[in-house]
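Sharing a structure below in structure tokens format, with a few things to ask.
Removed: one protein chain of the complex. Kept in place: all other protein chains.
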């Protein structure tokens, strides 16, 4: 089964998720500077979620690039990932509207955690049907970052009971962690070979 | 006429339908656990509809994969299917907001029923222009599941007058029915041949 | 310049337009049959606009299929068409909410008229850069239907001052007019040749 439509559908869903989040940035009715103030936490939540979804799209893009074929299990594992990603906008809005109070911060972390688990299941499903495909194995690697993210997310949820800013700092840390090494691997790939479009 | 744009447009519409449903999960204004409680039935409805739309996308994907060409009748049969699918979000929201009371449950079943009929019309339209295409015939099969779903949906609508939970159980049953055999057929296909992307 | 991304972008915009219209079907808060009643005119408007957008997508699909290349003027002519189509959801909602009273019915007709004009400009722009392309000339034809639609729409707007139901009947007439001949041309094409995907 070709992977083209799976990529197209996932692109569509991720593009919509990343864009409808902005609808939560409700337009203030006055044109004063102070009327923008309540939007600040909502905006910070939006920025963080935008980056997370960008990371997911980038990783999905890399992984599917190395994939040769898909099957029904992959379709469902992918749908499972999209389901958890689709809940990010509501968790983002709840967290932003309530100025990062405990419960929304925990829910946000929980949904990121489930998305991480779903991504892991998807990658394992793909590896199982591509035994012998070295490119895919390299693209996914030992998934140390994925496992580490899950551990940090669990920690973030627990430490929210100490202070929610610890959780927020850990969410930001994960984003940075994914942002930087991606570029490092990239540079290595570039030196090795230049892939034509 | 090529099938590429038909697939792209259908992917777009289905991706949007599956994602805008989440907009009905209205953000609660308080950050308390009990403020999430009214969201539970809405969330359950969302989950069920997400699975139904995932099933439709998977089936559409399978069927169109075996298709070689399309014509104007197919375009309209496909639009007809998308029309009924586009009504799922509103039926989902109504059902969730009213805690699965009778009328919304019936409307939900009715829209699923019409989508099922529309899918059947689409598959028959495709078969008619592909006489001699064995792959398509296999992909669609005798459509026993499709016919059975329609019967169960009619039953679910009638039995809602006894109790709406019977209807809901039947809706879940159909979802399970489609989820499992899909994977069984898949495994058979995998053993037979591995389709490259 | 390739036509691929133009088609993809247009598909995306048209898919979103056709789907966000359903957001105007606001969920009633009660689960009573009479609470669905105010939705009836909104639903009829939705159905009509869905069919119009389906016709536009089908025609766009047919026309672009015959096109070999595009240029900057085509990109802008296409954007112009998408602009008027993007206003259909708001005109639809206004017409539905106000039970087809005069002003919304006129505005709806005006936007359809402008979309028709925009489509005509797009087709002429395409013909100008494809001199000698017989397939495109056939796909567009003398555009008698397009010109007739514009005349009927102007008539519908004028006759709204007699009664808005005349306008509505004419809007439905145009939809039927496009729906039927499409299939006739199709059948002719089918007899002549079967285009592989």
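Worth a mention:
Here the chain labels run A, B and C in written order, and each chain numbers its own residues starting at 1.
In this text, a residue touches a chain if its C-beta (ideal position, glycine included) is under 8 Å from a C-beta of that chain, and two chains touch if they have at least 3 such contacts.
None of these values were measured; they are calculated from a predicted model.
For the chain left out of this panel, the touching residue among C:31, C:55, C:93 or C:170 is C:93.
Hidden from this view is one chain, which touches chain C at 1-6, 8-9, 12-13, 15-17, 20, 23-24, 67-73, 75-76, 79, 82-83, 86-87, 89-90, 93-94, 97-98, 101-104, 129.
In the full complex, chain A touches the omitted chain through residues 7-8, 11-12, 14-16, 18-20, 22-23, 25, 27-33, 36, 47, 50, 54, 57-58, 61, 65, 179, 182-183, 185-186, 189-190, 194-197.
Throughout what follows, only the chains that are shown with their structure count from here on.
Fitting chain A to chain B on CA positions gives a rotation angle of 90°, reported to the nearest 5. Taking the mean of the C-alpha atoms as each chain's centre, chain B and chain C sit 26 Å apart. Residue numbers of chain C whose C-beta contacts span two or more other chains: 12.
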